[in-house]
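Data first, discussion second: the structure below is written as structure tokens.
Every protein chain but one is kept in place in this view of the complex.
The block that comes next holds chain A.
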Amino acid sequence: MADAAAQEEEVAAEVEAVQAVYGDDCVVLESYPPHLHLYIKPRTADVASQQFVEAVIGVRAGSQYPNEPPHIELLDSKGLDFQRQKHLMNSIRDRACDLSSCLMLVAICEEAVEKLSVMNHPDGDCPLCLYPLVPEDEQSKVLQFMKLMSCFHCFHSECIIRWWNWIQTEERSNASDSSSAHVPPIRDLRNHKDTRGAVEESMGNCPVCRKVFHAEDFEHVLDLVGNHSSHLSLNDNEDDDGEKLLQSESENARRQNFEALLKSQQENSGLIEPKKNIVVLPGMLLPPPVASSTSETAKESAEEQQREPPGTSEMHSGGSSDRPKTHEQRSSSSRERRVRNTRRPVKQWIKKESGRAE
């Protein structure tokens, strides 16, 4: 009897230890025999955008615990396909069996965290193009991927943006279709009140699980959507350009900048101080020599304009004006700019038309 009481006390202390380590991520449903729900995320997931998997496991011990290992089940998971779920649960259960007759709750949780940390990468194929998210062989080109923050489903950035643009185009053609009186075919179906309402208010549904995702899910690639929409259209010959652009050095640098910015934003609870390296330069505040609509994003060279998506960094435009430039040079580069600017809407217009003409 005294033994049993002592054992119960030990187990209670163990549950307390788990609670101390996992805090809010541990829900104790029953203190003896212990029954816990644990929200497990990888150790390597300090930054939300770097977390690709998570799991909720239930640990239910019987009265014979710790002589009998507890019953362990997977209650919920994100980012894990069936194979990886199985792998996770098998290794946790193996660990529990190994430790039979020892107090093992903490060790079980550690095992889960450990395994999940190893698995903290997107796995499998992009659900849209069906090619691997992360190519196994070094030779293949690496495409950028992203995940939806709410459901952890991962896609190539390019694929999800293409899909996003498609929806946008449909929305637009729906809007113009419904304003005219004729009866549209398929578009009208898609324009069904549920779909439309959902898209307008909360942006969209995950193509895999249909979970509604919100603006913040898309934020980390939203700048890509805006700047690359013309390059990532559904048109074939533009496709390669878009790929090149996504892989280009300047694009990667821009992405890194954005990551750093996001990080500092998270660290400073949303507040970002202006960059220190912006200095006031002679001529910087002079009224621009060309029309304000085009001068804002004028860049040093036409070459850079081609590589870098327009309008990404206002800083460059400020910095560029310190270079001594004649008015001729300036206006020639901004003329190019203007040409590009006028070309873009035309492209979009073509895209929209072809979408509708189907």
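Quick notes on this one:
The criterion applied here is as follows: contacts are C-beta pairs under 8 Å (C-beta built on N, C-alpha and C of every residue); 3 or more make two chains touch, one makes a residue touch a chain; residues count from 1.
Note that contacts and distances are computed from a predicted model.
Selecting from "Ubiquinone biosynthesis monooxygenase COQ6, mitochondrial", "E2 ubiquitin-conjugating enzyme", "F-ATPase protein 6" or "Trafficking protein particle complex subunit 2-like protein", the unshown chain of this assembly corresponds to "E2 ubiquitin-conjugating enzyme" (UniProt protein name). The residue touching the chain not shown here, chosen from A:Pro33, A:Gly62, A:Gly124 or A:Pro207, is A:Pro207. Touching the missing chain, out of A:Val56, A:Leu128 or A:Val212, is residue A:Leu128.
Remark: the residues of chain A touching the chain excluded from display are 127-131, 162-163, 166, 185-186, 188-190, 192, 195, 205, 207-208, 210, 234-236, 239, 355, 358.
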